[in-house]
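One protein chain is absent from this view; the other protein chains keep their places.
Right after this comes chain A.
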Amino acid sequence: FTGAGGGNDIQWCFSQVKGAVDDDVAEADIISTVEFNHSGELLATGDKGGRVVIFQQEQENKTQSHSRGEYNVYSTFQSHEPEFDYLKSLEIEEKINKIRWLPQKNAAQFLLSTNDKTIKLWKISERDKRPEGYNLKEEDGRYRDPTTVTTLRVPVFRPMDLMVEASPRRIFANAHTYHINSISINSDYETYLSADDLRINLWHLEITDRSFNIVDIKPANMEELTEVITAAEFHPNSCSTFVYSSSKGTIRLCDMRASALCDRHSKLFEEPEDPSNRSFFSEIISSISDVKFSHSGRYMMTRDYLSVKIWDLNMENRPVETYQVHEYLRSKLCSLYENDCIFDKFECCWNGLDRQVHIVMTGSYNNFFRMFDRNTKRDITLEASRENNKPRTVLKPRKVCASGKRKKDEISVDSLDFNKKILHTAWHPKENIIAVATTNNLYIFQDKMN
């Protein structure tokens, strides 16, 4: 990779791993989303048990310039509980599907977290002082008889051990019949969208009792349903523009100024199918599992089962770049369909805001994850594993042998562990620090600083 510093590739080193060591994974601990906040100081994870864990980066030690601050647990709270929908006799999972941070406006931090049906705005605030010196209560806490109080004592704030509190400030409920797959905060920082399989709603962060429906693709007759919404995101700069992706591999860009219900897209991005690659599973593998705008808003990236595609917003008929994540799986599609792996939803992310560097990252199986450098066109496969535990040791690139003679250190396709999937990854907004989630562990890697 070409780094900003002058021609050196980024060398990724293990930094930390969070989570249980044993192989027996408790289902509630399965990580379902990972997200850095806007400064990168905080890193949030959500899990299948409805909990949110936030890690905070230690302040950099100026004397120890060879490593960046470590991430330590800052706050843990139960965001969503399992619910029971009495009307449909169905249980609503508490699994956190997405977390999105709001930019910091004051001392407190705010994030949105969502499960299948309900979005919540959480306020995370610190308390490191408390008032002391009241003379209104007895030792045991009972209020003193007012007639016995003869002096006026003003309490004084004294330092206390840091306490981090999370409190739900808004609950946005009852707006989604189908399962929420995305939330995205608008660049106006006042509104946000939430998308389920068939509809997208627009909310105001202050208003919980109503939302506007801006996209509805539910057919009058459900038997005619052939396409669902898989992801949606607001444009980073234009507050009236958003995109949503579908299970048929298309992305639609909509402008909310055009009409109240954005049923007609402004742009439709779709790549014509390659007839030589046609199979029974072509449609399934074309289903887009994630869509992310670049920081500038000029490009967007989509992830389908086998590839990552970069689209220029000015060109609708094909992507400008396509990167194969694990092309060797194309000949295994039937088996992957049989064991349902073909429905795995991998996410993708851009590197942080560094104008020299253009790298995209996504996960794969066997706890591998991949990075593609758009400048050099080189790619690398790395593994998130406790075996490479030594901090500041550079990770060794991995290689999968698709066919033929397997070289030393290569892994054959048939030895891949399809239960070890990396679906969620995140890149620090400013530095070369990445967070990679395996099933129940969170790995943090950083580039080797010289």
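Just so we're on the same page, a residue touches a chain if its C-beta (ideal position, glycine included) is under 8 Å from a C-beta of that chain, and two chains touch if they have at least 3 such contacts; residues count from 1.
What we mean here is this: contacts and distances are computed from a predicted model.
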Among "SRTD2 protein", "Septin 9b", "Superoxide dismutase" or "RNA polymerase II transcription factor B subunit 3", UniProt-listed name of the chain not shown: "SRTD2 protein"
Residue among A:212, A:337 or A:418 touching the omitted chain: A:337
Residue in contact with the excluded chain [from A:223, A:274 or A:387]: A:223
Of A:11, A:125 or A:247, the one touching the omitted chain in the full complex: A:247
Residue of A:72, A:135, A:174 or A:237 touching the missing chain in the full complex: A:174
Those residues of chain A which, in the complete complex, touch the missing chain: 87-91, 174-175, 177-179, 197-198, 220-228, 230, 247, 280-281, 283-284, 287, 331-335, 337-339, 343
